[in-house]
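Missing here: one protein chain of the complex. Every other protein chain is in place.
The first chain written gets the first letter, and so on, giving A and B; residue counts start at 1 in each chain.
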Amino acid sequence: MKNYNFLDDDQLVDALLVEIAGMLSRLIADGEEGAIDLLGLPLSPSCVAELERRLGRGEISVGLDAIGLSEIRETGFPGVWWTQHADGSGRVIARLIEATTIPAILRADVEDVKRGQKLLLASTHVACKTSRSAS
Amino acid sequence: MTLLEFARGPAFQASVLILIAGVAWRLVAIILLRRRPQFAEPRHGLPARIGGGAATILSRFVPRRTFWPRIAVSVVLSATFHIGLAIIVFGGAPHILLIHQLTGLTWPSLPRGVISLVSGVTLACMIALLIRRLNHPVLRLLSTADDYLSWLLVFLPVLTGILLSGETIGGYATLLALHIISVELMMIWLPFGKLMHAGLVFAGRGLMGMNFSRKGAAT
Partner (left out) sequence: MQNADDKGNANDDETLGAMLSARGIGRRGLLKFAIAMASSLALPPGVAPLMAANLAKAKRRSVIWLSFQECTGCVETLLRSSSPTIDQVIFDFISLDYQEALMAAAGTAAEKTLHDAIAANKGEYLLAIDGSIPTKDSGVYSLTGGRSNLAMLKEIAADAKAILAIGTCAAFGGIPKAFPNPTGAVGVEDLVSGKPIVNIPGCPPVPEVLSGVLAYFISFGKLPDLDERKRPLAYFGATIHDQCYRRAFYDQGKFAHSFDDEGARQGWCLFELGCKGPTTHNACASLKWNNGTSFPIQSGHGCIGCSEPDFWDAGGFYTSLAGGSAAGWRNAGIAAAVGIAGGAATALAARNKSRPDPEDKP
């Protein structure tokens, strides 16, 4: 990752916005989701801030608490999501821009649902045949 | 031991010592040679003769007007190359750093951009000088392996230095090792071939000037 900054912040941000628009085209055409790993790009903090400002905030913002706090929010452009994951000590471990109708991490996973169902039934006072499990 | 460690370690020590011993050897071996005995009285005393020697060293830097049309190209190319090399070696920050480490002396360096520009000009001059040597009928006739080897051993440090400074191709460690080794090869060869003119030109002009002064001729 060379530190050459031949482009200024505005030009870099424009380039990224064009790439995001391209991802949206593919999303519209055949539902193909895309993502950009911002930590993998040599962006200065001011460039990241400018990008965040240009994308703006949308209608939804979700807080996730799993091995540290994360924020997943839709930007001012529908289908474009800004995701930032931090670990237990608050250190940012991932920062993504995703082009998708809904980021996968927001969906409840089937395995989690199954586990939750068992726990739910176990927490009631009703003895239920369906609570018998393989484990 | 990696190539870089070798270049910065034993190779560096050895080449510096060979350079010192070799230069001392050649200078002493020449200065102590017999000279034809001169039976005439010297026209000037020793201090003046020494002054005459110094004057000749300086005066020979300026080409004689009568020859100028024929030698202009080689003088310009050669002077540019020599001055460029001096600017790079004594004005470039990493070189000053090396001298500082070895002797404690230091002075301000020139900006990277300046050194970059001068390096490019120096490289171009060297290539032009080689082309001239290969094409000029007399030079081609006179040139020996010594000439070409001496050219190569100065060209490689300049070239590798430019590549290292630009950091565009190759790994830094490899380029640094190659640059240092190319300089060490030059240092080892210097006392023994045409490169020794670096010391001999001053010794030669000086002694010649002293001789002229002794005879009362112009220096």
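Of note:
One rule holds in what follows: a residue touches a chain if its C-beta (ideal position, glycine included) is under 8 Å from a C-beta of that chain, and two chains touch if they have at least 3 such contacts.
The shown structure was predicted, so the numbers you read here are calculated from the model rather than taken from an experiment.
Every shown chain that the unseen chain touches in the whole complex is listed here: A, B.
Touch with the chain omitted from the figure is made, among B:L98, B:A124, B:L139 or B:L156, by B:L98. When the full complex is taken into account, the listed residue touching the unshown chain is A:I36, out of A:L17, A:I36 or A:L121. Seen across the whole complex, the unshown chain contacts subunit A at 1-3, 33-37, 39-40, 64, 66-68, 70, 85, 87-89, 91, 93-94, 96, 98, 104-105, 109, 111-112, 115, 135. Counting the whole complex, the residues of subunit B in touch with the unshown chain are 1-2, 4-5, 7-10, 12-13, 16-18, 20-34, 93-95, 97-98, 101-102, 109, 111-112, 172-173, 176, 180.
Basically, only the chains that are shown with their structure count from here on.
Subunit A and subunit B, compared by their mean Cα positions, are separated by 63 Å.
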